[in-house]
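For chain A:
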Amino acid sequence: MQLEEKEVLIIGGGISGITVALELAQSGIPSTLIEREPSLGGLSASFCCKASESCNKCFACVVDKRISEIHQRQDISIMTQTEVMGVKGNGGKHRVSLKKGKERIDLKASAVVIAAGINPFDASQKVEYGYGRFKNVITAKDLDEMLRYHGALFRPSDGKLPKTITFFQCVGSRDESIGNLYCSQVCCAYALRLIKAIRYQYPEVKATFLYMDIQPAGASFQQFLTSCREDKGIRLIRSLPSKVYHSPLSDTLRVRFTDPERGEVVEDSFDLIVLSIGMVLSKEAKHLTELFGLNLTEDGFIASPPPQTGVFVTGACSGPKDIDRSILHAKSAAFLVQQHLRGRS
Partner candidate 1 sequence: MPRIGIFIDTLQGSIPASFQEKISDYVKKLPEIAFCLEEENLASSEALSRMGKRLEAGGLDGIVIIGGSPKLYETSFQKLRHPLPLNPYLFAVANIREQALWLMLEEEAALERAKTIISKTIRAVSHSKPIETQSLPLKPDVLILGGGITGISIAQELAKAGIHVFLVEKGTHLGGKALELHRFYNRPLEVRKWMDEKISVVKNNPQITLLTQTELKRLEGHLGRFQAKIQGPDRTETVLAVSAIVAATGYASQRETKGIYRHKRVIVFPEMEKLLSETKGPSLLWDGKKIEMVTYLLDGVNEDIKVDSINAVKQALILQEAFQCQVAILCKDVKVAADGMERLYRKAREKGVLFFKYEEPPKLSIVNGQIQVDVKDTAAIQKREQWPVSILSDFVVVSEAFVPTPETESLSGLLKIHLGNRGFLMEDNPQLLRVRSNRRGIFVAGACRFPQEVSESLIEARAVTQEVTALLSKGTYTYDLAVAEVDPKKCAVCYTCPRLCPHSAITVEKYGEKNVYITSGTGQETKWGAAKVDPASCYGCGICVAECPAKAITLQHLTDAQIYAQMGMME
Partner candidate 2 sequence: MIKAEQKPIDEILKYLNPYNKILLSGCGACVTVCHAGGEKEVELLASGLRMARQKIGKKIEVLEITPARQCEPEFALEMSETIEKVEAVLSISCGVGVQTLVRHFPKIPIFPGVNTSFLGETITHGVWEERCQACGNCVLEKTGGICPISRCAKQLLNGPCGGSSKGKCEIKKEADCAWQLIYDRLKALNQLYKMEEIIPAKRWGVESRDSGLRRIIREDLKV
């Protein structure tokens, strides 16, 4: 089963790209991994640990481990701050021209893996929630970074600990008004995990979770959800808020939503609002689909081309995925790449 050394180009240094590269290296296939940003890890590298008294299975630590693992390997060449400029050829004989700073590099690749990832939904599009206008309306990504780098929860406006915090689910997902007719599949789990982690670190903080439907994730989710439901400091309310107002005097945010218990519209005040933003395909990934002549799915993610094209799509850019499933999909993509290369030799 000896394979000839053939270049595999992996576009995107997030967890999916990293996993593909590591898996291929395990099978003895060297690859080149390119990443637009100065460091590897992509979106998931900014996530914080969401454990409470025990691990809540968010997989964020796995990303950090994989990043340090890939840096230790010498059979994977990593090029950061590198972008794809053009593509020639097809059917597994691709010539890809890359740009790293001012440098131009041409690369021959027998297989190209696109793991370009996604962008978090731009929350300012939901004007009614006031992201970008009110300091204390933040996205879950902002919260993740706050907890990861500062290890503490605080209100952006005054640096104080918020006593009440609310999560708005489905921001940018399952939303006809912005045309995103898909579930981002990760937000329920990450928001609840964040709530749990915050409640563990700051038992005095009360959390509210405004949602449509709770989407399960993984084998231990039931147990986790039950523990959320039993927690007196967490209110789970099936209702999506309609609008956020800011009261400048008390610096709190008033939220208008339908209370399903009372069957009427109510208002409640919170110190901090977290928008659980979904996933959208990034502009750069869209550009790649044009370069490689790929199609988009109905939901606006990249559709997988047939394997004989030598182009493989994996990770969240092929449809919303959490870290766990991204790793799994990347492994299966690595297998397809291997099969493709074997078929050609």
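For anyone wondering why these and not others, all candidates are chains of the complex that A comes from, given by their letters.
Definition applied: a contact is a pair of C-beta atoms (placed from the backbone, for glycine too) under 8 Å apart; a residue touches a chain by one contact, two chains touch by 3 or more; residues count from 1.
Not measured: the values here are computed from a predicted model.
Student: Considering only the touch criterion given at the top, point me to the candidate in 1 or 2 that touches chain A in this complex.
Tutor: The candidate that touches chain A in this complex is 1.
Student: In the complex, go through chain A and note every residue touching candidate 1.
Tutor: Chain A residues touching candidate 1: 1, 23, 26-28, 55, 57-59, 61-62, 65, 68-69, 71-74, 174, 181-183, 185, 188, 213-223, 225, 238, 258, 260-264, 298-299, 319-320, 324, 327-329, 331-332, 334-336, 338-339, 342.
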